[in-house]
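Yeah, one chain of the complex is gone here, protein chain that is, but the others are all in their spots.
Chain naming follows the written order as A and B, and within any one chain the residues start at number 1.
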Amino acid sequence: MIVLTNYLIVGSILFVLGAIGFLARRNLITLVLSAEMMLHGVSLNLVAFSNFHQNMQGQAFTAFILTVAACEAGIALALILTLYKRSKSLDVNLWSQLAEADIESPHEEEPAVPTAQPTQEFPHLTPAGRSPQFQKETANRV
Amino acid sequence: MSELTPALLWLIPGAPLIASVFIAFFGKALLRGRSHVPCIAALAVSSACAGVMMLTFLASPSSLKQDTSLLSSGQIDGLQAEAEKHELKPLATTPGYDWSITDNLHVRLDLQVDSMTALMLCTITFVSLLVSIYASGYMHGDPGYPRFFAAFALFVFSMCMLVLADNYLTMFVFWEGVGLCSYLLIGFWFQKPSAAAAARKAFVVNRIGDFGFILGIFLIWKTFGTVKFSEVFDLVPSIAQTNPEVFTTICLLLFLGAMGKSAQFPLHVWLPDAMEGPTPVSALIHAATMVTAGVYMVARSTPLFVMSSTAQMVVSGIGAITALLAALTALTQYDLKRVLAYSTVSQLGYMFMALGAASVSPKLATFAVTAAMFHLFTHAFFKALLFLGAGSVMHSMGDVIDMRRFSGLRHVMPHTRLTFLIGSLALAGCPLLAGFWSKDEILVALFEGTKSGGHETFFTVILGVAVVTAFLTAFYSFRAYNMTFLGEERFPEEAHHPHESSPTMTLPLFALAGFSVVIGLFLGPTGVYARQLSQSTSLAGHGEHPHSWALMGLSAVIFAAGYGLARWMYVTAPAVPAKLESGLKPLHHLSLNKFFLDELFHYLLVVPVRVLALLCTLFDKYVLDGLLNFVGSMPSTIGRAVRPIQNGLVSNYAWIMLLGVVLFLIQMLRALAG
Partner (left out) sequence: MQWLKEHWLLVLPMVLGAFAVARLMPKGEPRSSLVARLVGLAAVGIVGGTLLQPTGSVLSDALFYLFAGVAVLGAVLMITHRNPAYSALWFAVVTLAVCGLFLLQSAPFLASATVIVYAGAIIVTFLFVLMLAQQAGATNYDQRSRQPGVAAFTGFVLLGALLFVLSPSKEQAATRPVTGFVSLAPKVVPVDQSSDQLSTTPQSTSATTAENFGTMRGLGRSLFGDYLFAVELAGTLLLVASIGAIVIAPKRSSGKL
């Protein structure tokens, strides 16, 4: 016994949460992740229907969704990199050139958020194909 | 001769028109200081043509006098009859331009010449030729020199077309044309606020009169079904049987037009202000020609006016009031040109008095109209002469025209003084000069009016007014002459080197002076003028031509009295005017301020209209504009309300999309649930 609605409910919850994330978050990468999660909800729906109807059509469609999601992720990330190169920020609010001319920009300078934990360090990639050149003080420290 | 005449006829208005267009287009670039050349040449051609035409009239046998001498008539079915008549005519047919306004109003732009027109044409072209020669000296060096002569020639064209018109509508068109030229020339120095205001005033006041004129034309068209002079006059007897009351209305409306153009009380206020224009303009337009268009129009419409004695009495009465008021005002003016302007108004009143006397009897009508036209004729010469003389004085005195600031110019400007004296004598009615004969004829016409007809008392009063005005005329003309040319020699400081004017200016003066001396004697008592004029279509034919030696003697005495009083007051005993002034302060004040007519009009007419305009402005500004702005602001308000949606944020657009999906889904569920 398999209850179709159970899966549909989970799928729709994933879809809606993804939508909320897409609307509310401002980091471009998080936005793309949220969109991917909406695709998960849809995929789950299709698989559940496939099982319900006992045929492979739903699964075939899910395979296509997988393909499209991969393409989407690749292009979105390339775009994000381009945008980041221009503005040195991943904030989606910076990109509002389509606005009406006299509407004040929604992007206002906010006070920096005091973070409780110390600044998190992210790993930096070393450029491939070249030997890293150390700064003088770094070398001294080393 | 008869082959040449149509071309000649078209040349009379045509030459000035060509000159005007030529000067207007090439004056500034090519001609500049020589802009007067085409104008004078064209006017010379015009006056030569007019003279030739006049000679053909003089040569034509009197048996043709009942022939209407029309150049053409537009009726196709009447062509054959016309062709037969043409053989009898001294003038051949010229096809004109047909501007049919509606299906039942056909108007042809044809030229019509009869003796009245011919006489007018001679006057206009000849005087304007002399004035243009004068103006070439007077206007020399003015930056608007080409503009002046372009407008000047255009004026002569319009005026010639006005008198050549064979119907009321064409006449009205060129009536407006001369009004336009008058406006352009009064406001010639448009940088001067007073000149601009005077031009505007002249134009607006004339509109009142023109309004009446065009209503009169409409009424004529409605009553007679045509606006052509000859056809209208032919229909007068039949209309008189069916609808005699209509004549009074038509005539009063036409007279309203004449009042505006010919500066009759109460529409005379524009003429004194029109002296802001250059002096040659004052001489030609505002003394000799344009202002007499009203007189000409009423004289032309005599067949209509004789049908309504009420209208005639109004004409006479208005003329009398105008003549007296203007003469009284002229007594105290210090501006030489103003004196002459009021004198013009007064003399025009004189002419209308005579025109009004035509109602007394049909026999007298021809004589009365002849008297008025003859006065118009002589007046054109001597008044132009006086204005040009005043212009010469002004030229020499550095544009100062106030008679209190100069005097005793007889040694400095001997030529001007001599010609001005002749003009003054003619105006004042010195025996044997032009003004004497024409004024005498008017007095005779009025005197005849007191003898017969049903309005003896009325015409007695009019005659009295005429006599008093004649005395005042003699007085103020010599007052002006004495104050200007006699007495001790004084110059205003603006006059750097007082001098006699150049020959280009004095020669026309002498020419006009010569005419002022001789035309009265040659044309008046000999009856040449009257005989010529009686051939006009508008007149019933040869009327009686009464003479009155007693009245001639009376006018001579009046002239002597006026001349003597002026000489005594301004030469022998110069203290008297001041004493008189203080003695009769209120009267003097009244006269000096032109009877406060301008102020009266201002408070009675201008102020209410301004208040109304203000109310309209407020209504327009706050009610209409408010409404429109409100309606107009609705889209932008709505737009402003929804525009924040378009804030450029992708998340926002996504949210709106999601909202749409949600609303759609909910609506669909509700529909499915029933």
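The rule we apply is simple: a residue touches a chain if its C-beta (ideal position, glycine included) is under 8 Å from a C-beta of that chain, and two chains touch if they have at least 3 such contacts.
Because the structure is predicted, anything quoted here is derived from the model rather than measured.
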Residues from subunit A at the interface with the omitted partner, ascending: 1-10, 12-14, 16-21, 23-27, 29-30, 32-34, 36-37, 40, 43-44, 47-48, 50-57, 59-60, 62-64, 66-75, 77-82, 84-85, 88-93, 110, 112-116, 119-125, 127, 130, 133
For subunit B, the residues touching the chain missing from this view: 649, 651, 655, 658-659, 661-662, 665-666, 669, 672
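As a working rule, only the chains that are shown with their structure count from here on.
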Cα-centroid distance, subunit A relative to subunit B, in whole angstrom: 92
Touching residues (chain side subunit A, partner subunit B) in the complex: 19, 22-24, 26, 31, 92-93, 95-100, 103, 106
Complex contact set, residues of subunit B against subunit A: 643-644, 646-652, 654-655, 658
